[in-house]
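All protein chains but one are shown in place.
Then we have chain A:
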Amino acid sequence: MVLAHFLGGTVCFGRKMQAGFHNCSPAPSTLSPAGGYRAATARQRPGSSRESMGTARTAGSSRAPPQGAPEDGGGGDSPPWAGARRPRSAGSPGRALSDPPNLSNLEEFPPVGSVPPGPAGTKPSRRINPTPVSEERSLSKPKTCFTSPPISCVPSSQPSALDTSPWGLGLPPGCRSLQEERAMLRKERSKQLQQSPTPTCPTPESGLLLPSRTGSLTVEPADPARVSSRQRLEVVALVYSSCIAENLVPNLFLELFFVLQLLTARRMVAAKDNDLEPSQGTLDSLESPLFQSIHDCVFFAVQVLEHQFQILSYLDKGTLKLLAENERLLCFSPALQGRLRAAYEGSIAKVSLTMPPSAQAVSFQPETDNRANFSSDRAFHTFKKQRDVFYEVLREWEDHHEEPGWDFEKGLGSRIRAMMSQLSAACSHSHFVRLFQKQLLQMYQSPGGAGGPVLGEASDVLNMLGADKLGRLRRLQERLAAPPSSGGPCPPPTFPGYQGFFKDFILSASSFQFNQHLMDSLSLKIQELNGLPLPQHEPADEDGESDVDWQGERRQFAMVLLSLRLLAKFLGFVAFLPYRGPEPPQSRELQDSIVALRSQVPPVLDVRTLLQRGLQAQRAVLTVPWLVEFLSFADYIVPLLDYYRSIFTLLLHLYRSLVLSREGEGEMCFLNKLLLLAVLGWLFQIPTVPEDFFFLEECQVDALEVDTATSERGLDSVPVVDQQLLYTCCPYIGELRKLLASWVSGSSGRSGGFVRKITPTTTTSLGAQLPPSGHGLQAQLAQAFFHNQPPSLRRTVEFVAERIGSNCVKHIKATLVADLVHQAESLIQEQRMTQSQEVGDPAQLLEILCSQLCPHGAQALTQGREFCQRKSPGAVRALLPEETPAAVLSSAENIAVGLATEKACAWLSANITALIRREVKAAVSRILRGQGPEPAARGERRGCSRACEHHAPLPSHLISEIKDVLSLAVGPRDPDEGVSPEHLEQLLGQLHQMLQCRQFLCPPAEQYLAKCSVELASLLVADQIPILGPCASHRLERGEARRLLLMLLSLWKDDFQGPVPLQLLLSPRNVGLLADTRPREWDLLLFLLRELVEKGLMDRMEIETCLGSLHEALWPEDFSEELETLTRLFLAELHLPEPQQRACELVQPSRGTVLAQS
């Protein structure tokens, strides 16, 4: 209720104006769309019905004194709504011209944000069906948001309910606005009655002429010459504009919206049953309605617009164009049109959309995500799984959330809760919350769109397509993908797009632990971003160079601001979630007890201090917008708590102080102010904020001014806000443009669909700034050094120091620590050699190794210092302007070196020992698990000569081939199956080639090949391989067998790099193969054993032990004896000077007889 509230407001803060207004304004109430909506709709309930409306509206005003009570405050002025007092008789439409328009008629003059019927539809269904309010706030009462049409649906049976509401109390009785409101309601009801067949109320009134915005009506031309009371309108417009200019209205843009509605009204329509008697001849008197014709409406609107030109000139280019092209405006004020046209032509504020954000996963960062960051293996693996579940759920949401009938809770709820219980069990909530929060931010920072993943990412592809076509494509995509409306000039807080996923996720998870961690994390991030030392604009830099910086700074500011708003929105959502209720407490006692209870709960984040600091440091432009997002989720009790009440008061003072026309040194920039006015105005319309708050709060402006006067030039006076950011933060401002567009398109209301939501375009990452580190004189000097240098110098130095310091740590890890790990590995290998494979207790081993190696960690500091010294100056030099004075440059270099060294050494001295320990421990367990040394170390052994073309057969192929031979040998097989000796020879040859090349060989394959080769040898020795060929016996010829064994021996000795399990040759199973052959042939075994010793593959003792243990097995009698003989023979031979000769002589003569001879 614009003017009505204005009148109410003057009671508190503008007495002078009040008098003036009353003297000249007879019919303000009929003008009120905004405040009035709120008054009525805030009490609206879901499930409204047509019948209830009339009474409901009365109920909405039931706070006001009973009908007929004398009015106060106006000094006995006539009631502001002209029609109410007039005697009326049925139908006198002929008098229409002199009747005041009923601007509160909803049908003809639809409320802000309501949907008018199409040209064909005349049924005013919108009055019953409020604008669908987003279901986002289903938990909180404000189903009935201020965006809905001004229809209250409180059932008539409970009219008293509102009397007891906390918001109703304390309102001065007889407040004009309420009187007017009531009058409006009465008119409203009468209209209802005319349409409704149930004549419940016999008080038809007002046959006023109403400006109509219904699209079906032909536009009535407005003529400046036919304005009825020009002077009076001029005065009212002046007063009204002054109120707007002095921020005496709760929401600046609502007023502008209203004025544009007046401008674009199609024609005046007479209300039915018009019995109004205009006071003829006294048209200019206070008694007559303000707007008597469409000419009056347009005239008034244009008058106000002329006064508000400054604001208009800051709107986006599209709005300016529509305004400048408005024929009524041209007709009534060519001068204003000229100025608007000039403003349009000079404007560069083209607000454009970016692509809708696409889902891009948060990348895995070893520094924060690897095992070392978790308390246990279990926590690590649980989190690993939950990360995947999270994205699975997100993908499913992407696929289905737009399908009708799909329900988040039904579809995903149980999975999310299962995930929560897993996380709780593993205490990994903090990790998950970090992922959750990062993903949330990333969704709104990442470029690229769902339509084409390549766009925005691969510049090469873009270039191939051509920038021009691509730009067009992008605009088309914008048009197609843009949300049709932002939901009226005062939409409720919503969670558009992906935000909906995160909101529903929180609701479905319903996990206390998760919410707590989330709040912790959000609070921390908000504080971090809010405290970010955003660079201040350097005023009028020497050259144009600062322009680039300046763009970057703006971008960075926008990025930070939008991130903060997103985080604060979720913080508010989660923090006030437990307290959200459908409506305010019903009784005073209940309310008091709740307030008492809540007063002792500390705020989730000390936003008051942050706000105070923000105001002091002149950073309101950063702090207030996110604070508003946070507070927009407050429940009904919050504004009653002392803590929050003081915040609201502070915000109100700020709002009042942001007078747009005030310009000068130290003042906030215009667009910065406009942003704050827009977001604060929006906040003041939130139903949970007491509606009378704006008018009742005592104003103590001085408190604010004292604080700000002390600090130096802050962010507020830097032009960080541009139209793009303004419209991104406050998409509802775009409703102005939509309204104008609908006038052009000939259909009013929403169907125009020109207004689109604006999403951020900036993509810069938020580089965390290095907090000033270091104390003492040097640090002070360094600070002083930066003081008079351009901020970019400081940023550069801090950046270099931060990076070099971090790189230094990485370098030490890769060099010094890696060397120590190698030493540890070789120490373990040595120990393995000396202690026959047995390494001992790993923990003990680790201790020994660490005690030897950790002292070397001390070198890290010297090496680190050296690294920073070497690397930093070059980086600083490369990044600073070439013309930087030598002294400045060298100082900057030195500071960078110092800071980098400080950072690196602080980390190293605290962590180097732990780091070495950890790496050595990993190496030990790797070796003990038999994985072998680090891949790097393995690489040295791997690989063949450069000339090799890797034509050797593949290891898998060879294992497969050998497996075939083995399976043939062990059977079952057909009698005619077998292998040729040539094939065997070829196979071993290929094995040799492959082991030489090693290109495709992996350790497990080598191990298996070694094992299979030993088995092959055993089968050869036992003569078990079926042979194809001329030899009828299917047995391998003796010489052939030896040749193959020699090939194997050479493979074992020269080609295999891993251990070969030669002891298997003497395992009971393999030796037992001999037991089955008749006659038994021991000569090949003896030959093999001799060769093993000869080639140094096994030593005598080893064989002796193996042979010894063979005796323990159960053998047939004769076999045991032969085995015994073999052992003796083997041992005896070794003591002779020429063992192999003797042995050969012994075994050669004839097979089967060897043992008998000995």
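Following the convention adopted for this analysis, a residue touches a chain if its C-beta (ideal position, glycine included) is under 8 Å from a C-beta of that chain, and two chains touch if they have at least 3 such contacts; residues count from 1.
Just so it is clear, contacts and distances are computed from a predicted model.
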Per UniProt record, name of the chain withheld from view ["CDAN1-interacting nuclease 1", "glutathione transferase", "Gamma-butyrobetaine dioxygenase" or "DNA replication complex GINS protein PSF2"]: "CDAN1-interacting nuclease 1"
Contact residue for the chain not shown (choose from A:378, A:395, A:410 or A:870): A:395
Contact residue for the chain not shown (choose from A:885, A:972 or A:1096): A:972
Which residue of A:1005, A:1028 or A:1097 touches the chain not shown here: A:1005
Hidden partner chain, touching residue among A:327, A:830, A:1037 or A:1076: A:1076
Touching residues on chain A - with respect to the absent chain: 360-361, 363-364, 366, 369-372, 380-381, 383-384, 387-388, 390-392, 395, 452-454, 457-458, 460-461, 934-935, 954-956, 959-960, 963, 966-967, 970-972, 999-1000, 1002, 1004-1005, 1008, 1011-1012, 1061, 1064, 1067-1070, 1072, 1076
